[in-house]
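Here's the structure, in structure tokens; my notes come after.
A single protein chain has been omitted; all remaining protein chains appear in their positions.
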Amino acid sequence: MPMFLKLFLFLLSPFAIGVILGIDRKLTAYLQSRIGPPIFQPFYDLFKLLGKESKTSDYWLSFCAYVYLCGAITCAFLFFLQADLLLIFFVQAVGSIFLVLGAFSVSSPFSQIGGQRELFQIIAYEPLLIAVIVGIYLVTGSFEISSIYKLNYPLLAKLPLLFLILTFALTIKLRKSPFDISASHHAHQEIVRGVFTEYSGSYLAIVELAHWFELVFILGLISLFWANSFFMSTILVFLTYFLEIIVDNITSRLTWRFMLKNAWSVGIILALINLIWLYKG
Amino acid sequence: MKFIKRLLLTGIKKSPWLLHFDCGSCNGCDIETLAVLTPVYDAERFGVINVGNPKHADIFLVTGTVNRKNQEILNNLYLQIPEPKVILAVGTCALSGGIFAEAPNVIGGVDKIIPVDIYIPGCPPKPEAILEGVLKSVELLEDKVKNGKI
Partner (left out) sequence: MDIYILTLLSIPLLAALLVYIVPFSKAKYIPILALITTSIISIKIFNLNNFDSQLNLKFNYSHLITVLDFILLLFFIKKGWENKDKPILFFNISSLLLLLFLELKIDNSPNFLINIDNISQIMLLFVNIISLFIFIHAIPYMQKHREHFSLKTTSNNNFFCILLLFVAGMNGLIITNHLLHFYFFFEITTLCSYLLIGHDRTQEAVANSLLALRLNSLGGLFFLIGSTGLYFIFPSVDILKIVQKAPVNSLFLLFLAYICLAGMVKSAQLPFQKWLLGAMVAPTPTSALLHSSTMVKAGIYLLLRFSPLFANTFFSTTLALCGGFTFLATALLAIGQDNAKKVLAYSTISNLGLIIACIGINTPASITAALILTFFHAFNKALLFLCIGTIEQKIASRNLEDMRNLYTLMPLTAIITVFGAIAMILPPFGMLLGKWMAIESSAQNILLVLMLALGSAVTVLYWARWAGLFMGYKLREKIKLESQSLLTRIPLLILLLAVFLLPAYSPWLYQEKIYPFILTYSHIWKNNLYLLLGGSFQNSFGSFPLFPLFSLAILGFFIAHYFLLKAKRKPLEIPYFSGLSIDKSSFGYVNPLGQRVIPKTSNYYLLQVIENSKLALWIDRLSLIFILLFLGGGLR
């Protein structure tokens, strides 16, 4: 791919994510037999938040929000440059850590608990993502994304279990039910909005935007599983996301203990099995 | 600059997030308010989300009377909502104190404590009325943005 095309795609990606999130809300509404918001609703929310006053309860919030954004943009950008996957993963961690740090800097119990839980989410999905990346390495012999595009068969064929794990990690990363533990969209009574409680106005917008860029990376990772055909990779992304929405709607929240236990036992064991296939195969 | 302002205007028009505060109501108004969010009325059509946090809200929807114990909470929540914001008083109680007005602990309507923009009478008001109030407040929000209140 020529450079300008990559750049173009990169600039386009947040819009695509916005639309996907809009479709998400529409579909969710459909599943609840509602009409739901317009497809561009996420953009409206974003614009509105950008225009609003922000109530700062700690100056660090602004610092952390912007570092989160910078980290997420870098991560997405590196992805389009087809850089080293593991590196992209670590850059992604910068953003998620700073989100938590911002939540920690306020002494409100809601954001504190949200931060702690977000950390548990992080340690639940991080090993899984590393396992997936290692699996990709074992297939292609390189950590660079560009090497995946050189394969003439889909990665999915070799990494079925790791794909499953990736969707598991995706649910946790998206904070979708049943793993909407640190910041749920619905259960306002419990910890309000968890990590996001104290981010308000434009900071919330920045955090939201950063989350979109993070999604670029995660959904991109999914698209890599059928990288040799553009059409199929798009289908795969949409299918996975659709499943994600269904799961979101038919499950209720579980505790972080459950999440951690399963991510660490079931997830790691499945990863191990798949890696052994590759290693011996 | 103009373009950005336009974007913000569309944003504020299409995404009014709502904080619902039960200030001491008999729960009648609350049930009707929540009904607005159910599939039948589906307020999310207009981008309305019921948020649990004043820091994320645009519309402050208050039901019930203000009493001595919760007046401060009401005021705090009001202060914590970032500009631009609109305050909605729902139900007779919130308007004037309603049937509880005589009670010794009751101060009266919401506007005794914080400025109210839109009053929705009824005991309880119909969900349609509440929905209309919400949509009215969107117009108010828009005006506030236009008049440069942000």
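Here are a few things to note about the model shown:
When the chains are written out, they are named A and B in that same order, and each has its own residue count from 1.
The rule we apply is simple: a residue touches a chain if its C-beta (ideal position, glycine included) is under 8 Å from a C-beta of that chain, and two chains touch if they have at least 3 such contacts.
Everything numeric in this text was worked out from a predicted model, so none of it was measured.
Checked against the full complex, the one of B:15, B:80, B:96 or B:137 touching the unshown chain is B:80. Of the candidate positions A:29, A:156 or A:275, contact with the hidden chain is made by A:275.
Considering the full assembly, A:143 is the residue among A:10, A:43, A:79 or A:143 that touches the omitted chain. In the complete complex, the hidden chain is touched by one of A:24, A:45, A:180 or A:198, namely A:198.
Residues of chain B that touch the chain left out of view are 21, 53-55, 72-74, 76-77, 79-80.
One chain is missing from the display, and on chain A it is touched by residues 54-67, 70-71, 74, 83-84, 86-87, 90-91, 93-94, 97, 100-101, 103-113, 115-116, 119-120, 122-123, 126-127, 130-131, 134, 137-138, 141-144, 192, 197-198, 257, 260, 264, 268, 271-272, 275-276, 279.
As a working rule, only the chains that are shown with their structure count from here on.
Contacts from chain A toward chain B in the complex involve residues 25, 29, 32-38, 41, 43-55, 188-189, 192-193, 196-201, 204. Note for the complex: chain B touches chain A at residues 7-8, 10-15, 39, 42, 44-47, 50-53, 55-56, 58, 80, 82-84, 145, 150.
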